[in-house]
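Scroll down for the structure; my scribbles are underneath it.
Left out: one protein chain. Kept in place: all the others.
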Amino acid sequence: MKILVCIKQVPDSAQIRVHPVTNTIMRQGVPTIINPYDLFSLEEALKLRDKFGGEVTTLTMGPPMAADALRKTMAIGADRAILLTDRFFAGADTLATTYALAQAINKIQKTWGALDLVFTGKQTIDGDTAQVGPGVAKRLGLLQLTYVSKIVEADEEKREVVIERRAEGGTQVLKTKMPCLIAMLEGTNEVRRGSISDSLRAARADIITWSAKDAEIEDLTKCGLKGSPTIVKKVFAPPVRTDRAAFVEPGKNAGDSADVLIEAIFKRHPALEDDMTKLASGF
Amino acid sequence: MIEEKFDAIVIGAGMAGNAAAYTMASRGLNVLQLERGEYAGSKNVQGGILYADMLEKIIPDFREEAPLERHLIEQRFWMMTDRSHTGMQYRSDDFNEEKPNRYTIIRSQFDRWFNKQVQGAGAIVISETTVTELVSDAYGKVIGVRTDRAGGTVFADVVVLAEGVNGLLGARAGLRPTPRPEHVALAVKEMHFLPRETLEARFNLHGDEGVVIEAAGTISKGMTGMGFVYTNKESISVGFGCLVSDFAENQETPYGMLENFKKHPSIAPLLEGSEVKEYAAHLIPEGGFNTIPELFGDGWVVVGDAAQLNNAIHREGSNLAMTSGRLAGEAIFQVKSRRDPMTKQNLALYKKFLDDSFVMKDLKKYKDMPALLHTQAQNFFLTYPTLVSKAMENFLRVDGTPKIEKEKASVRAFREKRSLTGLFGDAWRLARAWR
Partner (left out) sequence: MSDKPAPAAPQQSRASAKKELPEHFRGYKHVWVFVELERGEVHPVSWELLGAGRKLADQLNVDLAAVVLGSPGDATRKAVNESFFYGADLAYLVEDSILGDYRNEPYSKAVTQLVNTHKPEILLLGATTLGRDLAGSVATTLLTGLTADCTELAVDADGSLAATRPTFGGSLLCTIYTLNYRPQMATVRPRQLPTPVRDETRTGRVIEFKADLDEDTIITKLLKFIPDRESAKSNLAFADVVVAGGLGLQSAENYQLVRNLATVLGAEFGGSRPLVQKGWISSDRQIGQTGKSIRPKLYIAAGISGAIQHRVGVEGADCIVAINTDKNAPIFDFAHIGIVTDAIRLLPALTEAFRKRLSPENADRLAG
């Protein structure tokens, strides 16, 4: 089975800081990681490869340093990694990103044969749009399965896939045809630790690096900032409220504190008492 | 599985490990470096000051792209009581030289950069991999390492232990004793972020100039320890460290001590309005010369903190780590070039290099200091600072008391607390230890 996994290198947002004065992001020293959601898709891809044979390729569009993230996918077990990097791609929104990725995927298929499955993460933690997967699918004419919680069956012969997918209010069980695009839901598997030989292979591997030209991108005006219909007009910190909470002085003991607190709540919102009495008695 | 064999395996990607791996890889040896953290430096802690000279010997043009924070132009030593500090301060424009001598750094960034150079030099680096055990042959010669990854044994002619102060592997393999609580300090550290302009105004700095404050006194509550404040580009590193044995005896927590230090009236205004990010705790070997373990054996050498190579008195560690790493790398390269086996006898070359360097010479010079500071902790950290502070206050307060009486009062205070012979005794012991 030939499988491609789209991954993205993202700043570890847990460690992002905002400059208290200028409100700009202080990027200095913020470590980067593989977008955590992508790892669930990578693991699922590796599982399928282990079962059916074949190969897993990882792909990212990003700055040269994104090669680190790709190398890591190889240390986890991917067979090949491709970095799409070029100044033409800078400043891309989701539409321009999906264009470049789709073009690169076409070139990958030309080079190493048709893909059976393409995986993306559910969403990224920096862009956080969950749109790149559906966009890539649309551009490549792939059937699309997002929020997948389980791959029930993948039949290489019949070229059929059965999956479970999280929907509002329940789980859909869907059957579709390969090739298709799958975005796994988080927490659906546990990403493996590659072996020492995976690590050594990854450390020695050449990350295949493609410019726009290498990837045979047809229309450069559809890439990067140029190809992006959306623009970020301004970035700002959430408004600060100037008034703080009205503080209630704690009483002598917890019981007193509870009483004064309840008093304060109902004084502020008189209607609440009635509502809550109803709620408490199970209306 | 195909067996993998390297010329050398380096355990750890801290200062010592990176220096060793770089030295060997850049000379063409086939090097594997293993690091348990997510990436080199991810878990490493330092105040931290980088001493340029020792790095220059490894990467001469490091200033061009290494992530350096500020070069130091000013050093403040503060002797503290609960409400005051008496300071000595040295600032010189001469430190604004073309190739400054000391820099503040942030280890997680610096180590990462250093490790990239190691990779650039041709070493293979694998992170998120913990070495669990040294592998020896029937004769006790170390021939490789086992890791916590599947298929995890890798072989090499020589293993460089650069695993830092805990030195679990060395201890487990019986190559060194586990450090004792009175020989290690536990330091905790926080990063306080401030807008650059505020920071520079507060510390009287221009451009990339930096200041270091080292503080001791009653803030350690009679224990052997000290606090520090280092300026980075947009943040201040504030930390506090004490001997592990003291924490245990005095039922104090490192974090409590740091909180206390931060609230000190001389420190608090420096940190005001900052945003705290990152809290770290780390051990520092403080036993000095007398606690240095065996440094080499059949198929192995040990470098950096793992070998207790740390000059606690001068707060130097990373430079000794880098130098020992480099010298180990050079020794191994020489043995290898002669096509000699990595036996204990041949690896003695490393010890010889080390003895000839400042590392062993400095550590020997201060060999009695750690013990002295420990036994005289009450005096050094409680009594003297209080006396000095009292004297200063007495001297400065203009209240109509004749100066001569003020002087007498101060001398009396010194005598009451500590007999003159005691004072002289301490001074004498300090001088001897220093010598």
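Should a chain be cited, it is by its letter among A and B, assigned in written order, with residues numbered from 1 in that chain.
Assume a contact is a pair of C-beta atoms (placed from the backbone, for glycine too) under 8 Å apart; a residue touches a chain by one contact, two chains touch by 3 or more.
From a predicted model like this one, the values you see are computed outputs, not experimental measurements.
Visitor: Tell me the shown chains the invisible chain touches, ordered by label.
Guide: A
Visitor: Where the complex has a chain not shown, which of A:G62, A:G121 or A:P134 is the residue touching it?
Guide: For the chain that is not drawn, the touching residue is A:P134.
Visitor: Going by the touch rule given at the top, which residues of subunit A touch the chain that is not shown?
Guide: So the residues of subunit A touching the missing chain come out as 11, 13-14, 16-18, 22-25, 91, 93-95, 98, 125-126, 128-135, 137-139, 143-147, 162, 164, 166-177, 187, 225, 228-248, 250, 253-255, 257-259, 261-262, 264-265, 268-269, 272-273, 275-277, 279-282.
Throughout what follows, only the chains that are shown with their structure count from here on.
Visitor: Once bound in the complex, which stretches of subunit B touch subunit A?
Guide: 1-2, 4, 32, 38-39, 42, 67, 106, 108-109, 124-126, 128-129, 147, 149-154, 193, 195, 197, 233-234, 275, 277
Visitor: Which stretch or stretches of subunit A touch subunit B in the complex?
Guide: 15, 17, 19-22, 26, 28-29, 31, 75, 193-197, 199-200, 203-204
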